[in-house]
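With one protein chain held back, the other chains of the complex are shown just where they sit.
Let's look at chain A:
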Amino acid sequence: MKVKVLCRNPDDYVRETTRDIQRVPRNYDRTLHPFEVPREYTRALNATKMERLFAKPFVASLGGHRDGVSCLAKHAKSLSTVLSGACDGEVKVWNLSRRECLRTIPAHEGFVRAICSRFCGTSFFTVGDDKTVKQWRMEAPGYRVREEPLNTILGKAVYTGIDHHQSEGTFATCGQTVDIWDEQRTSPIRSFSWGVDSFSCVRYNPVEVRPLSAHLKNVPLLFQVIMKLRSNTLCWNPMEAYNFTCSNEDYNLYTYDMRYLETPVTVHMDHVSAVLDVDYSPTGKEFVSASFDRTIRIFPKDKGHSREVYHTKRMQHVICVRWSADNKYVLSGSDEMNIRVWKANASEKLGVLTSREKAAVQYNQKLKAKFKNHPKVRRIAHHRHLPRDIFKQKRELRDMKEARRRKEQNVHKHSKPGSVPIVTEKEKHVVTVVE
């Protein structure tokens, strides 16, 4: 007789001392793990619920401005430094990690229209309603020394936007014309104008050696897209630099491929009022938009609807918004004089994560992605609370759109075949493209 009976030595399965970690022998046999799909589904559902539970995006509010915040700018080199300009002409320099104001500069009379940091981070430029462009040093002056600009350029008309080149000593401003300046000169090197319209925003393309793109009813340099309503700002995608997104007065954002400007690549709809500002994340996968409807929204670059909406009771019309260079935070400046810091990913845990936490986060992310189309998971993941008036407005807009669509359909149905073309949502908003 030959016999062997299962007999385990407990020493192989129990830890030796209490200071040891527990032994966890594994066996991946499938019959030992029944219900793998329902259990994963349950985990995914729980992960989605937890995500919504821990979605506390608001980090801090930086108060101190005495008028609405009109513009924000990131420091080119330092993550923790942010510049902001207000409607009363004041410029403030903030330290984000300490959440305090480092400097206050009475920069302009009237609005500060735009700020940009020089690529080296040693100085920054401001333009204001007093028709001047001023360059300031980034460090604060010594004790009892007056704040004075490094340079001041007096212009003929009001400037509305400014942007600095990524690696050279040139910058561009816009207003009645788009001017390209050399830092060493007091007159523009070149100046462009198209028609009689004024420009609201100018941005250098982040990879292009040559400039830039400027904007009236949406005007990149060599092409001009004329849209039905005014575009407010524009932002280049930092990773795919031929794509840019512009925020428009007609509540939408439009992403264009600059090689095919006839129709936008994507129309981003969700805001219920004019969109005032837009900024891309450094990864180029998402962008954040600020709107007159007192919310900021985060859109994936290729999706028509937002994945996230941030609002608070106290936040009024949001005028400017920036995505921090570490891809973790979003800054918004609004009418009621505050700059708010939000998490870019609402439920993300801040601070250092242990390796087990990281693993858990990754596992949960994968699960959520796997089951994202299941109705229960989807409902929880997509639900966002909206203030009552915005919610109502959204419903109203939807009804209006539906009515318009119905009417178009009816017109199409009852007219001679071919006489009424079907115009897609993308084609609707572009009037013409001029080279």
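What we mean here is this: a contact is a pair of C-beta atoms (placed from the backbone, for glycine too) under 8 Å apart; a residue touches a chain by one contact, two chains touch by 3 or more; residues count from 1.
The working rule: contacts and distances are computed from a predicted model.
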Protein name as given in UniProt for the chain not displayed, "N-acetyltransferase domain-containing protein", "Phospholysine phosphohistidine inorganic pyrophosphate phosphatase", "WD repeat-containing protein 46" or "Vacuolar-sorting protein SNF8": "WD repeat-containing protein 46"
Listed residues A:Pro25, A:Gly142, A:Gly351 or A:Pro421, member touching the removed chain: A:Pro25
Residues of chain A in contact with the chain not shown: 1-8, 10, 12-14, 22-43, 46, 207-210, 221-222, 258, 371, 374
